[in-house]
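This structure is in structure tokens; I'll ask about it shortly.
With one protein chain removed, the remaining protein chains of the complex are shown where they sit.
Going in written order, the chains are labelled A and B, and every chain counts its residues from 1.
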Amino acid sequence: MKAVENFLERIHADTLNAFVSIDEKGAARAAAAAGKAIEQGEEDLLQGIPIAVKDNICTKGIRTTCSSNILKNFVPTYDAHVTEMLKRRGAVILGKTNMDEFAMGSTTTTSNIGPTRNPWDASKTPGGSSGGSAAAVAAGLCAAALGSDTGGSVRQPASFCGITGLKPTYGTVSRFGLVAFASSLDQIGPMGRTARDVAVLYDAIRGHDKRDSTSVPREHLPTSLDGLDMHGIRIGVPDVFFSEGLAHDVERAVRHAISVFRELGADIVTVDLPHIRYGVAVYYIIAPAEASSNLARYDGVRYGVRHGDEKDLFDMYCETRAHGFNSEVKRRIMLGTYALSAGYYDAYYRKASQVRTLIIEDFRRAFTHCDIIAGPTAPITAFGLNEMVDDPLSIYLLDIYTIPANLAGLPALSIPCGFGDEGMPVGLQLMAPAFRDNIILGAAMTFQDHTRFHEVKP
Amino acid sequence: MKITQDLVLHVAKLARLKLDPHELEKFKKELSSILEYMDVLHEVNTDGVNPTFHTNSTTNALRDDEVWSSQSKDDALSNAPKLLDGCIVVPRVIE
Partner (left out) sequence: MTVYDAVIGLEVHAQLLTNSKIFCGCSTAFGMEPNTTTCPVCMGMPGVLPVLNKRVADFGIKLGLALNCTMARENIFARKNYFYPDLPKGYQITQYENPLCSDGYLDIEVDGSKKRVGIRRVHMEEDAGKNIHDEKKPLTYIDFNRACVPLLEIVSEPGMASPDEAVAYLKELRQILVYLDICDGNMEEGSFRCDANVSVRKKGSEKLGTRTELKNMNSFRNVRNALDFEIKRHIRIIDSQQEIVQETLLWNPATGVTQSMRTKEESHDYRYFPDPDLVPVIVDDAWIEGMRKILPELPSEKRTRFIQQYGIPAYDAEVLTQTKALADYFERCVALYPAPKDVSNWIMTEVLRVLKEGHGDIRTLRVAPEMLIDLLKLLQGGTISGLKAKEVFDEMASTGKVAYEIIKERGFEQVSDEEELKRIVRDIIKEYPKEAASYRSGKTQILGFFVGQVMKASKGKANPKLLGGIIKEMLEQ
């Protein structure tokens, strides 16, 4: 109760621009209910825990804007599956966090309410697109948060802000109520200070949901919070993750992290992922193609902000979407529309989907030689808010390490593993075969039991 | 792949995006360089490779033919930008 008030006060004083909306009433109500439940002896790890939710996850009665002008007044009449699960467990939803518009970006600078700042250095980006959630966790504005990850949008901001973030196996967390960006890649992921926080949140949100056809009907055992004995665990390190473009300070921290695992008893092996280098090209065809279709519903007819209806219908569509979307969203819609259009489908969308198969096969082969694949989450640490804004392609290339897990539907997480030359956090990425989320969470717990990086606060 | 202004305009029309002259020029350049980068895919031999559209092997996610209660009309229309006589209205559709 008191804790929730403190968090709300901190959020109000926040200068990072981490939140789009704050649900003071809802949070107070949920906190009171949780207080009562605890008094009555209901035990639940999430009871009364203050959580922040990315603004592309629907919250009934609370604005859900995707940090976009086109949805700036949109109030869902339904909860996302994950929102329902959190409420059922007694968690307190504090508010909605800032993001790149429609989750398209890796800087949280394309939001319609302005960029979120990195708690470690306010002149730098928190990463993105779940930058608001990452910054809020790092700055202590919430206990944990939900983000979404289509090409690294949970892991990369977790890396940039020095927290832990998991992109679960595709299909383990229902996408019902997650505003779609690229449906075959999107997955909601938990973000927290530690791997244990993340595991608790993960257990709370996952599970089969009949409303999402891609949700996998299978039994999930609770994730063990004991940590994983690393003896006999084979950690694969692909050369391709340490090639050209990787900053030296990031490489240093990541190599050190891998040596920690070796000292803990893991076997370090080399694995080959020959098609990973095509990941960015594949991703930036498939994701925009799906997005161009997913975002067609923002037409100013049933919801959202409408423009230009004094003229004809065609103008209304074009004006509504011209005013409603920022240039990154437009760029991706254009790219995706092109990739699907007559005469180009085979050369782009189909070709990319075939190379996607080859990437999946790479992982399948690699995981016969190892249990976990480790590498950097991002090639660099957080950069200045105004850097690279005019060069979309070089920003896209920053997703090179995170994209493959989305393309293959694999679980992957990022944990803090050191600091770069400018004192900014570095993230270590761990990946596992599908449905082995528990193994990377366990390894991350063990790592954090033996390191202090996750305890350093901005 | 050379991206012409006409092609950008055609795609923008398909996507129902109005572009100003500045955006038109910018997208022409950016799309050209992005698509040029995509050409690396053509070096991959994909003969006989099945495309992947789903990463999990779930099939037959079906529901029984049961009716749930629909939302109220108020809920259905609560976010509508323009209503008249309890219906969403748009500029006349020419058929």
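Just so it is clear, a residue touches a chain if its C-beta (ideal position, glycine included) is under 8 Å from a C-beta of that chain, and two chains touch if they have at least 3 such contacts.
Source: prediction; values computed, not measured.
S.K.: Given the contact definition stated above, which residue among A:S341, A:T377 or A:N406 touches the chain not shown here?
M.R.: Looking across A:S341, A:T377 or A:N406, the contact with the absent chain belongs to A:S341.
S.K.: Per the definition of touch given earlier, which of B:D6, B:D20, B:E43 or B:D85 contacts the omitted chain?
M.R.: Checking each option in B:D6, B:D20, B:E43 or B:D85, the one touching the absent chain turns out to be B:D85.
S.K.: Of the residues A:V179, A:A199 or A:A374, I need the one that contacts the missing chain.
M.R.: Per the contact definition at the top, the residue touching the missing chain is A:V179.
S.K.: Just one of A:A289, A:I372, A:A412 or A:A443 touches the chain that is missing; which is it?
M.R.: A:A289
S.K.: Using the document's contact rule, name the residues of chain B that touch the chain not shown here.
M.R.: Within chain B, the residues that touch the unshown chain are 13-14, 16, 53-54, 56, 58-68, 70-73, 76-77, 79, 84-95.
S.K.: Which residues does chain A use to touch the chain missing from this display?
M.R.: 56-58, 64, 66, 71, 74, 76-78, 80, 175-180, 182-184, 210-214, 289-290, 292-293, 295-299, 301-303, 313, 317, 337, 340-342, 345, 349
Here is the rule we go by: only the chains that are shown with their structure count from here on.
S.K.: Using Cα averages as centroids, what's the distance between chain A and chain B in whole Å?
M.R.: Their C-alpha centroids are separated by 22 Å.
S.K.: Which residues, counting only chain A, touch chain B once they are in their complex?
M.R.: Per the stated touch rule, the residues are 73-75, 77, 169-171, 184, 210, 213-217, 275, 277-278, 280-282, 284-285, 292, 296, 299-306, 309-319, 321-322, 325, 327, 330-331, 333-335, 337-338, 341, 348, 350-358, 360, 392-393, 396, 407-409, 434.
S.K.: For chain B, which residues count as touching chain A in their complex?
M.R.: Residue list for chain B touching chain A: 7-8, 11-12, 14-19, 23, 26-27, 30-31, 33-35, 37-38, 40-42, 44, 46, 49-56, 58, 61, 63, 71, 75, 78-82, 88, 90-94.
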